[in-house]
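Single-structure report; data block below.
The complex is shown incomplete by one protein chain, all other protein chains being positioned as in the whole.
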Amino acid sequence: MAGNSFGTLFRFTTWGESHGPAIGVVVDGVPPRLSLTEPDIQQWLDKRKPGQSRYTTQRQEEDLVRILSGVFDGVTTGTPIQLMIENSDQRPRDYRNIADRFRPGHADYTYWKKYGVRDYRGGGRASARETASRVAAGAIARKILGPGVRIRGALVQIGPHPIDRSAWDWRAIEDNPFWCPDAAMALRWADYLDTVRKAGSSAGAVIEIVASGVPPGLGEPVYDKLDGDLARALMTINAVKGVEIGSGFSAAVLKGEDNADEMRMDGDKVVFLSNNAGGILGGISTGQDIVARFAVKPTSSILNPLRTVDVDGNEVEIATHGRHDPCVGIRAVPVGEAMVACVLADHLLRHRALTGGI
Amino acid sequence: MAGNSFGTLFRFTTWGESHGPAIGVVVDGVPPRLSLTEPDIQQWLDKRKPGQSRYTTQRQEEDLVRILSGVFDGVTTGTPIQLMIENSDQRPRDYRNIADRFRPGHADYTYWKKYGVRDYRGGGRASARETASRVAAGAIARKILGPGVRIRGALVQIGPHPIDRSAWDWRAIEDNPFWCPDAAMALRWADYLDTVRKAGSSAGAVIEIVASGVPPGLGEPVYDKLDGDLARALMTINAVKGVEIGSGFSAAVLKGEDNADEMRMDGDKVVFLSNNAGGILGGISTGQDIVARFAVKPTSSILNPLRTVDVDGNEVEIATHGRHDPCVGIRAVPVGEAMVACVLADHLLRHRALTGGI
Amino acid sequence: MAGNSFGTLFRFTTWGESHGPAIGVVVDGVPPRLSLTEPDIQQWLDKRKPGQSRYTTQRQEEDLVRILSGVFDGVTTGTPIQLMIENSDQRPRDYRNIADRFRPGHADYTYWKKYGVRDYRGGGRASARETASRVAAGAIARKILGPGVRIRGALVQIGPHPIDRSAWDWRAIEDNPFWCPDAAMALRWADYLDTVRKAGSSAGAVIEIVASGVPPGLGEPVYDKLDGDLARALMTINAVKGVEIGSGFSAAVLKGEDNADEMRMDGDKVVFLSNNAGGILGGISTGQDIVARFAVKPTSSILNPLRTVDVDGNEVEIATHGRHDPCVGIRAVPVGEAMVACVLADHLLRHRALTGGI
Partner (left out) sequence: MAGNSFGTLFRFTTWGESHGPAIGVVVDGVPPRLSLTEPDIQQWLDKRKPGQSRYTTQRQEEDLVRILSGVFDGVTTGTPIQLMIENSDQRPRDYRNIADRFRPGHADYTYWKKYGVRDYRGGGRASARETASRVAAGAIARKILGPGVRIRGALVQIGPHPIDRSAWDWRAIEDNPFWCPDAAMALRWADYLDTVRKAGSSAGAVIEIVASGVPPGLGEPVYDKLDGDLARALMTINAVKGVEIGSGFSAAVLKGEDNADEMRMDGDKVVFLSNNAGGILGGISTGQDIVARFAVKPTSSILNPLRTVDVDGNEVEIATHGRHDPCVGIRAVPVGEAMVACVLADHLLRHRALTGGI
């Protein structure tokens, strides 16, 4: 209830600050007898790791994860799994000069107003570094979901440049540094981001997560609807300002007969003729692909000076010289995947509790 | 944890089906010694009540609320407050002919897949009738927030027709049946919805909720961020497919320096020069207006026949002849306000617990 | 989190005051497709109902339960079940003369200190009348547990008179008004309580609950241990001052080799040679009978005058002339059974979530 936990049955709690000795996550509610090793988790952390291209922060974090509990002889025991990642590339000095100033668009001001104290080093707890713990938890969630459920993310817009959805090719996302399913657009984004970066600015993005193979029936109406939990899960990722499911905001433009996904039989199987619902009706999964999108604002830490105030009420300017992502949306892709996995794993267990099924 | 509760300290649980004997909500965690009477709650229910214009369902529900517990001599006692609304205009027969068919865009299919049984009368638990309980809970939440916090909602788009934001006038929303702050657009919507209704179709909408006077510091990072909880709160309202905070999805298009809200001093008070953040940074309220928008899909219950299947796997058609809203977004305005009030009241209590202050 | 809810997956919230219009409970997390009717619940309420012998309060409550939601065509639908019991025999006038005085041993003083306001009519929310809602919830819990799990309670001590455990006969509990498994002791208790009642006094009691047929594996270490949850469940019943599991406090006197329940095989089945553990090891059920006992203090509402103070700080005396139980422990038996059923049902669902099995 205290803010740093997520999930009900599959439940994790993250801890740690950007420039403290370590960050980590304790994952509780993991079924026993699942095989789990550090490489199972590391593979996903490596996707989020900074410094992999010139489009992400140059901070050099190895992000090596250690399993400290909950696993014995290579399998989960049903007890809490503590995962720890030591912070190797801390440069708190980078932040001393901005310790007294509130960076616009950052949580500096609100933490100070709420707590009366803040760890200013790299954003402390508000840093996107916390998302590494989410990715680690997500790796365990995928184990619970099993190989039948596939969760993939893609960047579908950077700044004013959306992809051409008709050109969508999942194979393309491994071939560019943007998780972009439209190879042509990836090239254009590269140019665009180079320009943005050189201009000392930053760009926003939209990410789409697709979960395939999700059984129908997941979700607990009415307040723990699957889409409600997904919305919360994605909105809590740093810098996210909007979430939509299926046709999302564009559903408002449609007429009833165009939006409702009609149903037919394919042999003895129910099929939907479209997926405006994004795989969720009444808060419960339909069995179709679950489709969620979220918007990430442009990085607030930019070289261009901005007007702000300091803790003493002086009007000052600030320019952020730390190592930052010109587009935080890029590294948000594996984080979004992880959060979707965590929501689904939790609801899988909840559904099993209620109905005995699956 | 079982799906029908919302909130942590200010916590309510709703119950009841569309065509059962009654619906209601038990609200727990209400501070003692707040004045509370049935009219305090009824006034908000009356705003949501069906049948108030030709643009909402003609179902005639008085929606009279009774306080069954938790109030003594006109003040709250700190014990749970049970609010009950009897269902007066039940016509379950209206639904018998569709009992075996899954209405596209409705929760019929998913409830059947999840539970193996469903109360088909008017959508049962999945009916938007449940939102009356949310409005009732919201009335108590407003009491907790006090008169300094003002929460208002407006419809900002119906179908393809958004309002002209430069024409925004809060006074206008009382003068048209749409909660529309743009008087000219309200006239246009009236024409548009008449056309839609006569065509046996329905329209979607976008609602904006603005909360003023919210103190800075509310919200519990990182998983109980204020925006995360608002996203969940609004996404769980029937038919909602998207939620955004502040500049929302349009933030993705902005550059860093354009999106970050700069700060200056106004005397000894910090002021922001814009509000792209929608009043929330790092999951914590800034003291600015909190601005949230949500998209409502077009009503799925329409006269126009749609292709579907029945419980026996037959391909059939369905047309819904019940009494439905051509645009459910209209009555979603007071519901959205109520959910925002509930989130804020909960976080006010949580913040008081953590810091002692407000 | 707000105090009036119990359980995690099988979760109920009670509401209502002793002399308000009604009391009730909303039960969430009930699996679908369980048969459930009002008589299924009423049968248990009838066991707790006051006025059944001269040893319990003469208040005449019919305690008729109504199902307001969550059941359709005689089966649960998986949605919240609201159960309501109207208060028929309210005599708030009985309490007006003690409205300003704190009854020693009652919650009057603490409610006043906590809330600054209290519903003084019959104890308001602190009344044992609330336990009717527990019994109603317990009836649903038993449905979840199924016929293989049998939960029975017995009174094993009244005042200074414990039963002779070697004379234990479950059949006897239906033949006396005390749920006493020792027929000879029941006669002695009758005499004793007559004396106590005539003397304007009251007596305490010890209740034992035995659950048979509980599968091994229920309980979630380390903070949601089965015995921890049972302790909380029973301690929250009105007037309870102690809880023990298995050999309980007498375990402190035993030596290790006498306390540890040794194990042998009976065919291919593991058997224990004793049950000092009360069916729980490490917080998890062993498959043996679960045995819990709890102590109930003597009724604080007595005719004999007691020294107390009033809300204005005057020293006064008080004698309670309402209709009260000379030994509240008697009616606590079905309440204790219900709470044990609720804990077990919750853990059954939790175990199913974690492991898939039962």
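A, B and C label the chains in the order they appear, each numbered from 1.
Note that a residue touches a chain if its C-beta (ideal position, glycine included) is under 8 Å from a C-beta of that chain, and two chains touch if they have at least 3 such contacts.
Note that the coordinates shown come from a computational prediction; the quantities given were computed from them, not determined experimentally.
Here the missing chain is touched by one residue of C:V65, C:I302 or C:A345, and it is C:I302.
Chain A meets the missing chain through residues 1-5, 8-11, 13-17, 20-24, 26, 28-29, 32-33, 66, 68-70, 72-73, 75, 77-82, 114-119, 124-125. In the full complex, chain B touches the omitted chain through residues 1, 8-9, 29, 31-32, 78-79, 221, 349-350, 352-356. In the full complex, chain C makes contact with the omitted chain through residues 1-6, 8, 14, 102-107, 109-111, 113-116, 125-126, 130, 157-160, 196, 201-206, 216-225, 227-236, 240-249, 251-265, 268, 270, 273, 276-278, 280-287, 295-302, 304, 306-309, 313-315, 329, 351, 355.
Methods note: only the chains that are shown with their structure count from here on.
Two copies of one chain, chain A and chain C, touch each other, and the residues they use overlap strongly: the shared fraction of interface numbers exceeds half. Comparing per-chain C-alpha centres with the mean over every protein C-alpha atom, the closest match is chain B. Note: the chain lying farthest from chain A is C, by mean C-alpha position. Put simply, the C-alpha centre of chain A and that of chain B have 26 angstrom between them. In chain B, the positions touching at least two other chains are 1-5, 8-9, 14, 114-116, 125.
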